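Here it is, the structure, as structure tokens.
Note that one protein chain is taken out, while the other chains of the complex remain in position.
So that you can tell them apart, the chains are marked A and B in the order they are listed, and the count of residues begins at 1 in each.
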Amino acid sequence: MTLLSVENLTVTFPTARGMVRVVDGVSFELGRERLGIVGESGSGKSMTGRAILRLIRPPGRVTGRITFRSEDLAALPERRMREIRGAGISMVMQDPRFSLNPVMRVGDQIAEALRTHEKLDRGALRARVRDMLDAVRIDDPDRVAGLYPHEVSGGMGQRIMIAMMLIPKPALLIADEPTSALDVSVQGEVLRLMDDLVRERGMGLILISHDLPLVARYCDRILVMHGGQVLEACAARDLHAATHPYTKGLLASVPRMDDTRDVLPVLDRSAWGGT
Amino acid sequence: MTALRLTDLSVSYGTTRVVRGVSLEVAAGASVALVGESGSGKSTVLKAITGLAPDWTGEIEVLGKPRGHRPDRAVARECQMVFQDPYGSLHPRRTVDAVLTEALAIHGMTDDGHVAETLAQVGLDARFRFRYPHQLSGGQRQRVAIARALILRPKVLLLDEPTSALDVSVQAEILNLLKTLRAEYGLTYLLVTHDLPVVGFLCERLAVMRGGEIVEIAPTKALRDGSFTHPYSRHLYAESSSDIGGAP
Partner (left out) sequence: MKAGLRDWLTTEAPGSRRQAMAGRLYGAGLALLGNPLAVLGGLIVLLLVLVAAFAPWLAPESPVGQDLGRRLLPPSAEHWMGTDELGRDILSRVIWGARITLMIVALVAVIAAPVGLIVGAVSGYFGGWIDRVLMGLTDVFLSMPKLILALAFAAALGPGIENAVIAIAITTWPAYARIARAETLTIRNAEFIAATRLLGASHLRIIGLHILPLCTSSMIIRVTLDMAGIILTAAGLGFLGLGAQPPLPEWGAMISRGRAFILDQWWVATMPGFAIIVVSLGFCFLGDGLRDALDPKGRK
């Protein structure tokens, strides 16, 4: 069953040298599965995620068709779009320190996320927040709910973000570099947690990252983006058999733990118009 | 000959001690990594060596000579540093040329072709010489930062996460450059990173830090066979091992 379908999505921004297409004719379909979008900076991967949620501000322009559960997102009034953000599709951003409100207690922020979508009395609200913190494996939910964002660590902050994003029970989660601000040992925990929750709840996931190995490990399908276009789409387990030279070059240029190579192969950028 | 010797180094910021009793020796021409997570004190060790974190006890020797607590000119010619963020480590209003000539001016040297030569060493075309940082890509900026560190012809280079802010394909270029430079000029590297694969590519030994202390010093071979002894190093190793579908 198709949850989200994107057809010919294009995002353009005006610059001094004319209109620049940061996303250039991207199409894909997503069911209740985990899709990874990989690319380097400037590839348009984040803009794709934002465009789906209609978060591109003018003067940026979005064209193309985005259908979420048979609703055309582009045609929706802003009010219905607000309902969809959160309750239908939600988004986890890179750095929890910038996405949490610094002067509001963690518990209140999570409750706020729920209250905008459901009418609940205070007791039920508290119970749901507690369950959610429990679900993101926070040991002492009552204590943590009373903390301010600066009092929690990066990994804990990101788990709180995930709790906040999942509490209205969205059908699709977009995670934009959710762990690149975190330490290696915490990255794994956060990703496994997100992975478990997405599977348990039968949600769709779009994981946007620059990290090929990471995306390969946590996704079912992968789109490789460069210069605003999808260069290659494949199943994660077939990544090693990637055919596009860019994907191959990208894979080869990552140093490996057991590396014995003297020189890392470098991408020949001229092949893709040179960036 | 040891290029760097740290003996029982402890560093404090105000009243908090972030590095405790670190001892480490780096032989001339060697490449050693300090590995750890944020808050482990690995970057602070570099700052103490350079003089940017003046509040320390213990001993720091650079090329056999004990160094003082502040940045000084003599050490500057022997030991330089490359910073993590290529966007923050270049003055936004100074051209590449100004950045490099300034280093020479401080030490009373004239250009004499040094600038052009250093740019060539780091693989930057001469036409980049009069550009401002905003006219350069991330990888090009990092090359400029490396050129700035090299222009005084130091023996020791301190590398603070030199590639973590770069794209993977650019990271490969910079890592290759660092490796070539070291081979060509017999440089000594002390690399700070959280990225174990980078260590495997660039270093022979690594010191694992946690909570301001070195918990284990191991040869890079341990990254290939996992022969770490300390439980924390093992944990780090396990978390970093990426089983990507494509690896042969």
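By definition in this document, a residue touches a chain if its C-beta (ideal position, glycine included) is under 8 Å from a C-beta of that chain, and two chains touch if they have at least 3 such contacts.
Keep in mind that what you see is a predicted model, and the values were worked out from it rather than measured.
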{"item": "Touching partners, among the displayed chains, of the absent chain", "value": "B"}
{"item": "Omitted-chain contact residue, chosen from B:D97, B:E204 or B:E239", "value": "B:D97"}
{"item": "Residue touching the undisplayed chain, where the options are B:T44, B:Q80 or B:T163", "value": "B:Q80"}
{"item": "Residues of subunit B in contact with the chain not shown", "value": "50-52, 71-73, 76-77, 80-81, 83-85, 88-93, 95, 97-98, 102-103, 106-107, 127-128, 130-132, 134-135, 145, 148, 152"}
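By our rule, only the chains that are shown with their structure count from here on.
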{"item": "Whole-Å gap between the CA centroids of subunit A and subunit B", "value": "32"}
{"item": "Touching residues on subunit A, where the partner in the complex is subunit B", "value": "40-41, 154, 183-185, 187-188, 210-214, 216-217, 236-242, 249-251, 253-267, 269, 275"}
{"item": "Subunit B residues touching subunit A - in the complex, by the definition given at the top", "value": "37-38, 137-138, 167-173, 175-176, 179, 194-198, 200-201, 223-224, 235-236, 239-247"}
